[in-house]
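Working notes, beginning with the structure itself.
A single protein chain has been removed from this complex, and every other one stays in its place.
Letters A and B mark the chains as written, and numbering starts fresh at 1 in each.
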Amino acid sequence: MQRLLKEIRHNPLLWLLAFVPVVFAAQKLKPEAHTLLFVLSVLAIVPLAALLSHATESVAAKTGDAVGGLLNATLGNLTELVIALTALGAGQYMLVKASIAGAIVTNTLFMLGASFLLGGLKHHEQEYNRISARLQASLLFLATIAMLIPSVISQADSVTAEAFTRKLSVGLAVLLILAYALGTLFSLKTHRELFASTKHDEAGETTWPIGLALATLAAATVLVALVSEVFVESVQKAAEAFGMTPAFVGFIVVALVGGAAEMASAFSGARKNRLDLSVGIALGSASQIALFVAPVLVLVSYFIGPTPMDLQFWPGAVVMILIATLTATLVTNNGRSAWFVGVLVLMVYLTFAMTLYLLPPKG
Amino acid sequence: MQRLLKEIRHNPLLWLLAFVPVVFAAQKLKPEAHTLLFVLSVLAIVPLAALLSHATESVAAKTGDAVGGLLNATLGNLTELVIALTALGAGQYMLVKASIAGAIVTNTLFMLGASFLLGGLKHHEQEYNRISARLQASLLFLATIAMLIPSVISQADSVTAEAFTRKLSVGLAVLLILAYALGTLFSLKTHRELFASTKHDEAGETTWPIGLALATLAAATVLVALVSEVFVESVQKAAEAFGMTPAFVGFIVVALVGGAAEMASAFSGARKNRLDLSVGIALGSASQIALFVAPVLVLVSYFIGPTPMDLQFWPGAVVMILIATLTATLVTNNGRSAWFVGVLVLMVYLTFAMTLYLLPPKG
Partner (left out) sequence: MQRLLKEIRHNPLLWLLAFVPVVFAAQKLKPEAHTLLFVLSVLAIVPLAALLSHATESVAAKTGDAVGGLLNATLGNLTELVIALTALGAGQYMLVKASIAGAIVTNTLFMLGASFLLGGLKHHEQEYNRISARLQASLLFLATIAMLIPSVISQADSVTAEAFTRKLSVGLAVLLILAYALGTLFSLKTHRELFASTKHDEAGETTWPIGLALATLAAATVLVALVSEVFVESVQKAAEAFGMTPAFVGFIVVALVGGAAEMASAFSGARKNRLDLSVGIALGSASQIALFVAPVLVLVSYFIGPTPMDLQFWPGAVVMILIATLTATLVTNNGRSAWFVGVLVLMVYLTFAMTLYLLPPKG
């Protein structure tokens, strides 16, 4: 605990933690000040993400980057799961689907691209475990393909039968969760050596003891989740004030803020020339959303939502997810990276963001 | 011959060969008992496939895995060609196209995925000739792309002119057969060393003399073809009794049973840690359907069918073929495999099967 306080005292970014209680206070006192709540919640998420990042790295230092990456991805996606569950309870299915699609696209394009760019600006050329990255990219590709098949087939064949889509979504959800369980068995048990990353020496780095690291990890995740809820409640109204379309908010803003914690870890890994950690977080997190978060939401929708939710995405989202995962697969094929690869991946992301920002609202 | 009988006596699976005459007898005596004929024909195909598998491996042991793989793929696809020709003669073009598309998808997803899974359950990690696999995957990708171009372009541009589609299909069929001939020249003559697989020592394996192996190969293939015909005649009626849609029958059931012989070889290769053989059969067979079986059917339709057949597939089939070949390309990129890769490839296949099973029939 003393160590944590010392860490906070030496890291000015963590001083922003002061905004965490401010958000909750503001929400109690001024629940209608959406733009204020939006800004405050973003300011509160940033230091929590930084804290989470350091704690995850401490755990990763003890357990190896791959397990640390998986741990990080799980906890990071807990945030997204909580956000989506809130929206599900309110029956906002479009927002839930936009945030699923947006999280996959943001993780594979923005997180990966910015990691390559930030790492590449510091290191001339970066190498990472190619075999592990290829495997994770293949898993991501197959996971998103499986998640998208109902959307793709019914669009291609113009099927609109609702009963068909719903039955298919439930069957698929069960399949995806089964694959997720088997995947966890694979990466943590039978083939964990494949996910081990290249060795790094980090003499100067101070790591926390495992107990403190785990406690901080848990606490910071819970706080991120709570603040994220304030953020979600305020974001739609605040977005209107800033002139953003609903598609842009769900796809870009929610995904960026919801993934802030993971991004901080991924970027910090890239700067420290540990691209294995960055690639592991980005691809692992995107896979987990397709294989775990999305099907859980479908199954849970039978209990908490006003009506069951299916797994059918709108055509533009399908295209963006496919392009994003294909890009990630091609780009991580090498096991090498340089700054310009990051620039191009980010450019694809920027083009998506620009398209969604300009897209005229339907109806 | 004695050796063959000894083999049959020691392998309980081959006792099922008794069903081969039973199928023909039942067909004569009870031509209307579709469900019975369906079950009997499946029971008869299984041992024939096993026999074919052992004979092919004996030939492969003498000629190298690549030539053995090619041989196997050719004979395996003879079965599919015979089935498709029967359907063509009856003017059932949808069934012909569904079985072409289904054979490509089943070979690339089910055969490859199950090989990876079965091999991976026995061997911790399997390596295979990466250069050969990549080359075959590239050929498969290009072959299916060429086969699909008329479907894709006319869908994209909403062209429905029948004269255009028919002229294009004939021109394309000629191009594809030319490419097939050149490809055979390439893999068997000018660059055969590229298709040679990594060496394996198989001390305990008893192989047949080349004469017996070739004779068994030929006889078993003919019997498979004959039994397959009974199967095709009964499958539609039997499928209705089991509640399957026509799309599911053409795409999944016909393809699985039609490819049973090749699958037995591929799976047996995977168990024996000879993944080169499995990958060669799966990708080679799928390429051969696109480059040889499909164009031959188009050209033959001008002589035996009631009206010429074109090469235009329905949109859902195009999407599934593209996803299947892209998956095969990505997954064989490594030259390595483990059980979970097989699980994910099979999951994509299962999702296709589930979608087709639930798809409401048109009209």
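Here is the rule we go by: a contact is a pair of C-beta atoms (placed from the backbone, for glycine too) under 8 Å apart; a residue touches a chain by one contact, two chains touch by 3 or more.
Note that the structure is predicted; figures quoted are calculated from it, not measured.
Student: Specify the residue from the set B:26, B:139, B:266 or B:321 that touches the hidden chain.
Tutor: Of the listed residues, the one touching the omitted chain is B:139.
Student: Have a look at A:114, A:176, A:277 or A:341 and name the one touching the chain we're not showing.
Tutor: Selected residue, touching the omitted chain: A:341.
Student: Touching the absent chain: which residues on subunit A qualify?
Tutor: Counting over the whole complex, subunit A touches the hidden chain at residues 124-125, 314-316, 318-320, 323, 327, 330-331, 333-334, 336, 338-341, 343-345, 347-348, 350-352, 354-355, 358-360.
Student: By the contact definition given up top, give the residues of subunit B that touch the hidden chain.
Tutor: Within subunit B, the residues that touch the unshown chain are 131, 134-135, 137-139, 141-143, 145-146, 149-150, 152-153, 156-157, 159, 161, 164, 167-168, 171-172, 175-176, 179, 182-183, 186-187, 190-191, 194, 329, 333.
Here is the rule we use: only the chains that are shown with their structure count from here on.
Student: How many angstrom between the C-alpha centroids of subunit B and subunit A?
Tutor: 40
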